[in-house]
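Here the complex is missing a single protein chain, while all its other protein chains stay put.
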Amino acid sequence: MQKGTIFLTLVAIGIAFLVWLLPERPEKTELSPKELLLAIKDETRFLSTDEVATMIIGQDPSLQLIDVREPDEYKKFHLPGAINIPLEKILDEQNLELVGAEEQQHVFYSNGTIRANQAWVLTRRLGYGNTYIMKGGLNRWVETIMIPPVPPSSAPSEAFDQYDFRLSACRYFQGGKATAPVKKQTPVKVVPRRKKKVTASGGC
Amino acid sequence: MGPLIPQGIIGTEWNFVIALILGMAFGFLLEAAGFSSSRKLVGLFYGYDFVVLRVFFTAGATAAAGIILFDYFGWIDVSMLYVQPTYWGAAIVGGVIMGLGFVTGGFCPGTSIAAASIGKLDALMLVFGLFVGAFIYGETYPLLKDFVNSGNQGGIKVYDSLGMSRGFFTFLLILVAVGMFYAVPLIEKRVKKPEY
Partner (left out) sequence: MKKIQLNANHWAGILLLLLVISGFIFPNKPADYYKLSAKEMLRIALAKEDVVTPDSIRSMIEKGEDSFTLVDLRTPMDYVNGHIDDAVNIPLPDLLEKGNQKFLKNQGKTIVLYADDEVKGCAPWMLLKQLGYKNVKVMLGGYNYYITGKKMPKEIAGKCYDEQPRYNYVSYFKGNNSITQPKKTLLKPVVPRRKKKPTASGGC
């Protein structure tokens, strides 16, 4: 009996020393390639132009549009409420801090989707979870919101509702009328899909 | 690799199934350790039987060392484990209530159910009391809410508060545990063991 106890004591102390001497891993915020691939696969990272328009019109306080084009392009034109972080500067400290504000949904947009997508991949890799991409960018925006295609008469009524919404949204953005669109879609609350790392946020 | 559910290796719908299996194993081991006897349990307070201390210190030290080793090996991602936030006031009041209930009733919540399941009447009463208490707490929650939720410290950890490394704290924990395993028999020898 005594022998066994001594043996177990030695094992315990051995493990204790081992635990003490093992180096700790640095806290991980970066996504592993596998996690990044999972996030890339997830189509919810894209918001449609309609969704973004709805959020702008509904004055969704959680919306933060980020224009990742060049400053001169931004100066020429940008969506209402958008801030400018050119893609080159997306990894600067203060810009990352902005993207990291967890209360907001950060929606990247550019002329098309690629630049916004690149900004998204880079920030997502670094662990910033609340980021989205406006699919199609400003080109799609013009094609859908500013000059919406008329749905064919055989289209379901949702298509016409959407068309109506786009027409009124178009008027809204042209600033002609300050009135809210006729058919205001219920704001699409986008729930971040990425499972939150529990401790990373300090006790949930 | 781990933790299995937050990493998505096992679906969240298995949560309750796994909880059930683990719960059954826990209950079985409580009973096997003799924790269904209130005399054995409260022996800790009177000093004639320290099996509670032994079991829980062993469990704590094993789990702490195991998690650190598994984290080092990459088998488990500690950053994904949930750390219960600390509420000072509520923790102290709750601890006092729990301790009083433990020493008067002779069981803590888990062991009371283990004991009730082998047919101990006092444990059955204690389980009943448990539900009454939970009911009262639920009903008076609006009054207690402010106090219960005050002083949230977040998921703080002892080693962070003490300013030492995780490994060193666990090292100390294991040493204290081992030291205790040698020390408590000396106390047990002095106190007269009641018949049970």
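Letters A and B mark the chains in the order given here, with residues in each chain numbered from 1 onward.
The rule we apply is simple: a residue touches a chain if its C-beta (ideal position, glycine included) is under 8 Å from a C-beta of that chain, and two chains touch if they have at least 3 such contacts.
It should be emphasised that the depicted structure is a prediction, and the values quoted were computed from it without experimental measurement.
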item	value
Sole contact to the chain not displayed, among B:Phe28, B:Tyr82 or B:Tyr182	B:Tyr82
Contact footprint on chain B, counting only the chain that is left out	1, 69-70, 72-75, 82, 85, 152-155
Contact set of chain A toward the excluded chain (per top definition)	1, 3-5, 7-8, 11, 15, 18, 30, 32-34, 36-37, 40-41, 56, 59, 61, 63-64, 73, 76-77, 80-81, 87-88, 90-91, 96-104, 110-115, 117-118, 120-122, 125-126, 135, 137-139, 141-142, 146-147, 172-176, 178, 198, 201-204
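The rule we apply is simple: only the chains that are shown with their structure count from here on.
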item	value
Geometric centre distance via CA averages, chain B-chain A, whole Å	40
Residue numbers on chain A that touch chain B, as the complex places them	9, 12-13, 15-25, 27-28, 195, 197-200, 202-204
For the chain B and chain A complex, residues of the former touching the latter	6, 8, 61, 64-65, 68-69, 71-72, 77-85, 152, 154-156, 165-168, 170-171, 174-175, 177-178, 181-182
